[in-house]
Structures are given as C-alpha cells and as structure tokens.
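What follows is a single structure, and I will ask about it in a moment.
All protein chains but one are shown in place.
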Amino acid sequence: MIRRFWVYIEQEDGKIHPVAWELLGVARRLATEIQDELEQTGDQACVEGVLIGENVEGLAAEVFQYGADRVYVADAPVFKHYLNNIYTTALVSMAQKHQPEVLLIGATTLGRDLAGSVATTLRTGLTADCTQLQMGVGRDSTRKLLLMTRPAFGGNVIATIICKNHLPQMATVRPRVFPAALPEPGRKGEIIRETISIAEEAINAQILAFIPNDSSGVKIEYADVIVAGGRGVGGSAGFALLKELADELGGVVGASRPCVDAGWISYDHQVGQTGKTVRPKLYIAAGISGAIQHKVGMQDADFVLAINRDAHAPIFETATAGIVGDLFEVVPNMIQQIRVLKEADND
Amino acid sequence: MFHALVSIKQVPDTTNIRIDPETGNLIRQGVPTILNPYDAHAVASAVEWKRKLGGKVTVISMGPPAAVSSIRECIEMGADRGILLSARQFSGADTLATSYVLASTIEAVHAEDPIDLVFFGKQAIDGDTAQVGPGVASRLNMPMVTYAIAIREVNTDERYAVIERKTETRNESIKASLPAALTCEKDIAEIPFASLPDLIASLRYEPEVWTAESPIAFDPAQIGLKGSPTTVFKTGTPEKHVAGEVVKTVDVGVETAVKMVLDRLAMMADGNTILGMVRQ
Amino acid sequence: MSTKSDEVVGTQGKEDLPEVYVDDLLMSIKYFTDENEVHLQLIDPETCVACDKPCVSFCPVGAYQVQEDGHVTIAFQSCIECGSCRVMCPHNNIEWKYPRGGFGVSYKFG
Partner (left out) sequence: MTSKQTQNGKIQFDVIVVGAGLAGSAAAAVTAQGGLSVALIERGQAPGAKNSFGGALYTHSLEEIYPDFWDRKPPLERPVTEAGFWFLSKDGLVNMTVRGGALGRQPADAYVALRAKFDLWWAEQAAQSGAFIIPKTTVTDFIRDSSGKIVGVDTDRAQGRIYAPVVIVCEGVNNLLTLKAGLSKSDLKPKAVALGVKQLIALPADTINARFGLPDNSHGLAVTVAGDVSMGLTGMGFVYTGNDCVSIGLGVTLEELAKAKIRPYALLQRYLNHPAIAPLVAGGRLMEYGAHLIPEGGWNDMPKLYTDGVMVAGDAATMVNALHWEGTNMAIIAGKEAAETAIKAHRRQDFSGKSLSEYRERLSKRFILKDLRQYRNLSRFLENHPTFMDVYPNFLNDALGMFFTGYGKTKKDLYGDIVRSLTRRRPLIKVVGDMLAFGKAVMGI
C-alpha cells in the first residue's frame, strides 16, 4: 500500500507560489517520520504534488526537484484561472480517486478559499494555519496520525489537533512558517495526467476582469529585511522614518496591528496573528511592545533587533539584540552609521 | 425583492486576551465578546444593498444564548430578522460540523424566502481560519467569492452579481450566478451609525432561537463534537524565546548603542558587515 | 490664615521622575475607535505655537504632542475622555466633545 502525502502546488499564471516548496519540505519530513511503520508493514510513503491549471504540466519538472515523487496534473482550459468551485471539483475528484493520507495546502488567499471547500466536500477535517506538523501517535490510535499544531486565541495558546477517523488529514500552512525544501537539480518523478470533466452548468462564476491593486508592491512575507513599527512610532510621520531605514537596508516596512487599526499604515504591512507571518534575515522592531499576537508573526526571523523605550517590553524576550532608548534618536543614528559603513564599503 | 442572509459569529475580543505568564492559562476575566468585526462589515454591506434594492436581511448565528447581543447589533445596523442557533448539542463544532448546521439553516430559510446572497466575514478573529464560508458554499453548491472588497452590481432579475475580490497579487472582478456566497473584507462597507429608532428597535428585538431539534431536526451525528472530524489532542503555551543582549542608550549613549548592535549583526553574518548580510 | 508655600522646608527639590512609556499603559485599555469622526480638535492651531503647552505633560494618556515646528497634534485615538484638557487648556483652545455613542474608551474593569 502507498501512503500518500499530498501537497497542493498553488500556481497562478504559470508561476508556482513558493509556499509549495515549503510544504514539499514538510511532506518529505512527515513521510520519513513514519519510517518505522513502513518497515513493519512493508508499505511505502510517497510525497506527491497536485497541479491544476492550463498549460501547467511543464511546471512538474520543478516540483520533482523540490522532492515530489509524483505529480498529478489536471491541465485544461477550464482551469486557466482559479475559481473556487471548479478547482474544488478537480481536487476533490483526484483525492477521492487516490485517497491521500495527508493533504497540505498553503494558507494563501487562494489556498484558504480552496481548502475550506475541499475539506467540506470530502467531509473531512481541516486545521488551518498550522505552525507545526508532525506524524505521531494520537490517543487510542494504532497508526501514526498527523499532529497539527496551530495557535489559538490570538496566539496565546497553541493547540494540537488531530483528525482521527477521516481522510485525508488536511492542514493549511501559512507561507514562511516552514523553510523551503532544498531543490535537487535533475531529480525526476512521475507525471500522472488527470482528466476532470466539468459540466458547463457547474460553472457558476466567471472572472470578468483583473484589476491591479495597490498591495502588489508590498510583499513583506518574502522580504529579507523588515523594519517594523508599533504604537511607539506615533503616527504616519514615524513610519516615514522607518521607511528611510528600510530603504537604506534594502528592506520593507512592517507594522503591528494597533498601527494598522489606527490607520497609520495599510494592512498589507501588518505582521502578526491577524497579519502576515514573516521570516526575514533581519527584523527591526521599533516601538513595538511585542504582544504575543505580534510575536507569532515574526519570531522565526534570523535576527530580531528591538528598539523600545521600555526595558520591560516583552519584545526584548524575543529579540536577538535590543536597544532600550527612544526610537526617534536611535533610528536616525542607525541610518547615519549605516550610511558611513556603506561609504567605507564602497571605497 | 432582494434577500440577503448574513452568517455571523460572536467572538472573544482577541485584542484583549492575555496569558498568565506564571500559569500559562488564558486570562478570560474581562475579555468582552463582540460581533466578529468582519461580520459587522458584511452585515453593513447586506443592509446597504437591501436599502438600494428593497428587500430584507436575515442574520443567522450559531452560538450561546449570550450571542443575542451580536444579533441585536445586526438589527441595529438594519437587519430585519435574526435567528440564533443555540443548543448544547452544537457545542464543540469544528468547521465541518459548523458548515453543516449553517448550510442546513440557510436551506431552510431559503425554502421559505429565497435568498440571493449569503454573506460571511472573511474570517473570525478568534480562530482566523476563514474556512467556514467556503465550506458552507460548497455544501449549498453556490458560487463562492472570498475576500470580497466591493459588490459592484446585484441583478435579481437576471440572477447574477458582480463582486470584486482581493487576492495577493491583484483584484478580480467576478460575475457569479445567484444565489451566491461571499466572504467580506472590511472594505466592503462602512459600519453605519444607526438612527435612534433603529437602535431602540434592536434593543427590543428578540431573535428566533432554533435548537438542534426544531424547526430543523439536525442529524445528531453531524453536529457539535460528534460531527467534528478534528479534535483537540492537547494544548500548550507558545515556547519562550531566549532573550538576547540589551543595551540602554541612557547607559552608553545612542551612538555606542547603535554601533554595538551593528557590530553584533555583522558578527552574525559571518564576519560580513551588515550591508553584506543584507545584500546576500 | 494663608500660608505661603515657600515656607515649606520639606520639599525634596527637583528630582527625575521615572520614565514611563505611556503606550504600554494604553495597551491595557480597550478602545472602540471612531474612524469617521474626530472628537478632539484644536480650535486655532496657531494659538498653541506660542503657548507653553502644559497639555503635553498633564494629559494622562500623552495624547498631546509637540511637532518640530511648535504645533500641537492630538492622538485622539488614545483619549480616555477625562476632560483635563477641556478644563486646563490655558487658552480654551480645544474643541472638546464626547466621541459618538459607543465609541472611545471602554473600560474593562474601571
């Protein structure tokens, strides 16, 4: 028997969302976590991708490099653009046919939209926004289950959820929660073409137009440097100062929720439980007290520099380095020192 | 006549939840429950279209008896009818069981008084899952437009609506056949400041309370804990990170403090300068 | 019966008060912020430029801040509606009203 670990390979206009690489890394690890069971039963574990779209078969090669053993491809003009019920129909019928044990979907706007519909149609459970995934023995269970850990109550609690009697065990994972799998050039796999018939009358919605929006410029989830501000920044003017530092570092500006709520900066910049999860190399938290809701969004940054006037601010517990001081003195000084360093670098 | 149904949830105000650092337990004391903010915007949008087209807005919510206050808030905003699904058997429901109850309820309301649009908030702030809306729409076989930021057109005669939704990269204008479902961002409509007569009407409003047996006899195997494939295996508190080195500007001065962290950062990046690290 | 305060010997002279980051105090307060209406405004912003701006210190939530050019800004979102500025502004320069019904500070404990 094959125990299948599925990853939905999200693509739009022929571009694969990087969360797919992160999920493939997770799926591979999960498959190795049941090695002991496989040895006992003689079963086999496979990491498999699911690609839905038009002219997407060519993308499979890259999916193999990131660790998929097999890719199921539903390639047809009807899948040109994502539409909830058409993609749901496709993914559901493939899952019903191949019976994956685990199905992982990125918690992107598209992924969340799809996952809820697919899980309900398959009448199975779904755990959203998982921050840890592990194969382990649940209570009263003979076979290892997917242990899905997610924050609850605004990140104040973490809960581990299991889905014992229903398959697939479905989880969504936010981008940047897990590191991406390392690609293995030249790695090959098997393409399985799926024919999905979509009845004309089942198409109950159509895309009339695409409209560029203002958020397309900000992509803080994938930024290497984020200079984020909290209440201590005091207003839009303070964010201009942070922007200056971010520009100097080639980074982007982030914000904690109160600043977004107060209208100092747009939601696209929000880091935290209700905002984005980020994993930059450098995260500068200026005037952010560090409420748990914020921490869950940035705690995986490689280097966290906290700047806060209050030495007791919880952000210092998460910080790699901290400066207790007025950000309006510290940040301008930092900009200046970096400029000096840069000049020295250029010489 | 236009009929909108809005599915709402009363949630603990998560901006107010704190954790006891000693025991790791949730501090529930003083945490108010509120109408899920996204749902409020969904209601506002439904009411706006009702006022434009004529018709009515029905609000449903699954929750404890105290959720009446959230339903009243919707009536205050201009909703006409409120149904509270409240029964012990509903408790412990995950998204699958919740979507069953909501979908069955919507079907029942629809049978009595056909629905054009089903509104949801984009997500509940207590769970942030954003899964119930799509789940319900799938069960009802309705087109689902998530992350809606504007409703451009509702044509009840030709049976379609044009809804603009926001994705990560762009906005999409979607034409969906009616009845359709949508989950709403806050942009969809501003919360109105109710007139005094509307407010007073809401204060006096008593929503219908539907139980697990009546008027719909729900399948006991599909509701509450029983109908939920997922269960909580264990709970814990998030790991604490080890705090790094902290310098105070009052002790060393701003200049030195900044220099110290920049040096530290340079060390982290394998002897490269901060600029080198950042340029990687 | 009046006694002048300069006769007091016990006053401890000038001392540095502890630095308090008022935003951290405000984190404990629940607000319903009215995004559509501002309830606190300066009547004439120019009046503040010449004033010695006691509001900046006495406001218990630090809502009043001085800009570099000497103008005063009000972070009305932080206001807890105590009325100190209404009573104390030396120039009666604040248009002070309550936020619209339901908005503003909402004490959880009080």
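For clarity, chains are labelled A, B and C in written order, and residue numbers in each chain start from 1.
To be clear about the criterion, a residue touches a chain if its C-beta (ideal position, glycine included) is under 8 Å from a C-beta of that chain, and two chains touch if they have at least 3 such contacts.
Please read all numbers here as calculations on a predicted model, not as lab measurements.
In the whole complex the chain that is left out makes contact with B, C. If you put the hidden chain back, the residue from B:199, B:216 or B:243 that touches it is B:199. Against the chain not shown here, chain B presents residues 18, 20-22, 27, 30, 193-197, 199-200, 203-204.
Taking the whole complex into account, chain C touches the unshown chain at residues 1-3, 5, 7-12, 15, 17-20, 22, 24-26, 28-29, 32, 54, 57-58, 60-62, 80-84, 86-88, 97-102, 104-110.
Quick note on the criterion: only the chains that are shown with their structure count from here on.
Mean C-alpha position of chain A lies 43 Å from that of chain C. Between the Cα centres of chain B and chain C there is a gap of 35 Å. Looking at chain C, no residue sits in touch with two or more other chains.
Among all residues of chain B, those that touch two or more other chains are 15. Considering their complex, residues 12, 83-85, 88, 108-110, 112-121, 123-129, 138-139, 147-148, 151-166, 204-213, 215-216, 224-225, 249-251, 257, 273-274, 281-282, 292-293, 295-296, 299, 302-306, 311, 316-326, 329-330, 333-334, 337-338, 341-342, 345 of chain A touch chain B.
Against chain C, the residues of chain B that register as touching in their complex are 13, 15-16, 30-32, 190, 193.
On chain A, the positions that touch chain C within their shared complex are 230-232, 234-235, 261-263, 287, 289, 291, 308-310, 312-313.
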